[in-house]
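Below you'll find the structure I mean.
Every protein chain but one is kept in place in this view of the complex.
Showing subunit A:
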Amino acid sequence: MNHERFMKIAIKLAETALQKDEVPVGAVFVADGEILATGINDTNRSLCGTRHAEFLGIEQILQTYTAEIFMKVDLYVTVEPCVMCAAALRQLGIRAVYFGCANDRFGGCGSVLRVNADKSPIMSPFKVFPGLYRKEAIMLLRRFYIQENEKAPTPKTKKSRLLKTDFVPLELDRYVLDKDHLNELNSIKLTESHHAQAT
């Protein structure tokens, strides 16, 4: 499988977002091994709090395909989709989501709410596979917050300008639903240092 290749592209996209002063999140949508669309966060440029990387990619796909395509689409995204995006992806019927790091404040796939899998009379759930290129995704976010702080009219204390390089382990229980799901996650082969279990 090409998980590594797609996630690397997502990380690259997040880098571009960072250069544009956007929260560094990159998204890659894949079907049948082909990239259908990509997206980066666009909230600051657009002055719109809902222009997340996922939405830009989704809109790109729907210019060419009908929504039925999402049955066979997987998303690779550097940060866990927020509650809004997780709800959107579920309404579209996406197949699976692979992500880098948890979204502690807004995460909709287990960190704050579990919009992707909670019982619904209408929509089927989707599975998430966390921890791919997690450290890279976290370091991008940290670099963003330091960059923002330096631009602020009154930068905060020196401490907040230091780039931390330690990582707390990922709480897998929040995202992994059962044993089969865990086996599936563990079978994802990445370069050793990039795997969730390696942290």
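The working rule: contacts are C-beta pairs under 8 Å (C-beta built on N, C-alpha and C of every residue); 3 or more make two chains touch, one makes a residue touch a chain; residues count from 1.
The rule is short, and it goes like this: contacts and distances are computed from a predicted model.
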{"item": "Chain left out of the displayed complex - its UniProt protein name, from \"Ras-related protein Rab-20\", \"CMP/dCMP-type deaminase domain-containing protein\", \"N-acetyltransferase\" or \"NUBP iron-sulfur cluster assembly factor 2, cytosolic\"", "value": "\"CMP/dCMP-type deaminase domain-containing protein\""}
{"item": "Residue among A:6, A:55, A:98 or A:144 touching the omitted chain", "value": "A:55"}
{"item": "Among A:2, A:19, A:91 or A:183, residue touching the chain not depicted", "value": "A:91"}
{"item": "Positions on subunit A where the hidden chain makes contact", "value": "46-51, 55, 58-59, 62, 66-67, 82-88, 91-92, 105-106, 108, 112-113, 115, 118-122"}
